[in-house]
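I have a structure I would like to understand better, so I am pasting it below and will then ask my questions one at a time.
As you look at this complex, bear in mind that one protein chain is not there, while each of the others sits in place.
On to chain A.
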Amino acid sequence: MRSFASFILSLVLHLSLFASAFIYFPRSASQLDSESVLVPIELVTLADTTNIRAAAPDPVPEPEPEVIERPQPVAPEPEPEPQVSEPEPIPLPPSEDNQPEPEPEPEPEPEPDPVPPQPEPEPEPERPQPRPQPQQQQGLDLDALSTLVDRSRQQSAQNRPAEEGETRQGAGAGTAMTATMADLFRSQTSRCWREPSDAPDPASLRVSVEVQLERDGSLSAPPRLVDANRVLGSPNPYMRLAGERAVRAVIECAPYTMPAGQYQQWRRITVNFEPSNR
């Protein structure tokens, strides 16, 4: 009898244990799912360590406030009258003849720019190699196709972008691979992008930059702002800044760490910078 009771008890306990697995397992499983979203973040860290940019020599020793001192300031001037004289300097000469007109003053300067002996002879966009250009396989050879597909499956399964592949020239790369490559580039660019999130209506400040890269991840040509006339000539100062900031981001984050094997896929990149309203 007793053994029967304990059997029942044990059965109930086991069942509840079993049931609890049903309650919790799906939840943890979904967590696992969402975990995969983290992949690009991991890439970011990788990129960070290899990127030289982190070396910041400037802790900014905080300029002496200086102004704050003024020990005897308040005390000295007793009556309100003195300020009368003080504000006066304001309407004086400073303002009128200076700032607003860029026309007359700036003249003296403008010429200078070209003067320089051009010490930086430009890194010469060495665009020599005619690019082996991955031989597009035309004829449909079923066997070759199936091996390719197998390989691409295999590869996307292990999902290691930076590894091997020179021999393959990207032909076998699946779409999953391309997405990863976009993520890889994105994670490296967003660090240097100063988001215009404090401008009014940031979502209207979308700009695109065309980037050309060398095989080693450096820029092979200066990045080109798409629609540059519209962006830089915009009456909206925030739009002009958005264009400048996008170009600056692409330059400052170079060189990029990209999988050499898929060079043909990231040789040219169009980067859309899309701030959001939040």
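We take it that a residue touches a chain if its C-beta (ideal position, glycine included) is under 8 Å from a C-beta of that chain, and two chains touch if they have at least 3 such contacts; residues count from 1.
Throughout what follows, contacts and distances are computed from a predicted model.
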*Among "V-type ATP synthase subunit B", "2Fe-2S ferredoxin", "Tol-Pal system protein TolB" or "ABC transporter ATP-binding protein", the UniProt name of the subunit that does not appear here*: "Tol-Pal system protein TolB"
*Contact partner of the left-out chain, one of A:Ser190, A:Ser204 or A:Ser220*: A:Ser190
*Can you list, in ascending order, the chain A residues touching the missing chain?*
53, 56-68, 70, 73-74, 77-84, 86-95, 97-99, 102, 105-106, 108-113, 115-116, 118-120, 134, 136, 142, 145-146, 148-149, 152, 170-175, 177-178, 181-182, 185-186, 189-200, 210, 222, 237-238, 240-241, 244, 247-249, 251-252, 264-276
